[in-house]
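Have a look at this one.
Only one protein chain is missing from this complex, and each of the others stays in its spot.
Showing subunit A:
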């Protein structure tokens, strides 16, 4: 098999950072804050690289949409083993209102332009928790989808995917070309080794604008306000279960 894989990687605020809301409530503070590749996207890249090592895939294209710093995210993808990168630059207020639908349209166009066989993205981004991009992309392309994948096996022209669903594990077979979204237990991403970091410097990153892909990124939503979640109040201890029910009724929760 010699498939071409497109992997979407998003630059998000690092998972370990304590998020703070801007004083004007228009969003969260991103200036000067540590950013990294979305952890689920790291898993997606790792899976693509493993498929290349097993000679199932022949080329991995990493894609990121956002401000100039997304190049760092793409370099990380290249250092992990992707072959080339595509950066669609969107910055400022337009970036604030960017939605999975915009990204899906870009992925769909790129999939056609670059003759992609498999699109792999993280199942969701840790900043917006949308879990929509894979599904929308598949719908736009009219391709089958395998979301929340925890195991992928390639078998002559199709993929057998184990999905993590609420009830347990579901195994499905999807024909190529297809869209997959990576879940936590799919794999453990590798460290970018020093030789690979050096090799990544020579790999190309193509820069495009949304217009080049025919995608209109004007806002479809308006951010009204962004606020901290309410402060967690202290609980209360009661003697037994009956008292729990009584208390809940008294507080209007039952």
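Simple rule for what comes next: contacts are C-beta pairs under 8 Å (C-beta built on N, C-alpha and C of every residue); 3 or more make two chains touch, one makes a residue touch a chain; residues count from 1.
Please note the rule applied: contacts and distances are computed from a predicted model.
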Protein name as given in UniProt for the chain not displayed, "Phospholipid-transporting ATPase", "Short-chain specific acyl-CoA dehydrogenase, mitochondrial", "Auxin-responsive protein" or "Dolichol-phosphate mannosyltransferase subunit 1": "Short-chain specific acyl-CoA dehydrogenase, mitochondrial"
Per the touch definition above, residue among A:38, A:76 or A:148 touching the missing chain: A:76
Sites on subunit A contacted by the missing partner chain, in the whole complex: 36, 72, 75-76, 79, 191-195, 197-198, 200-201
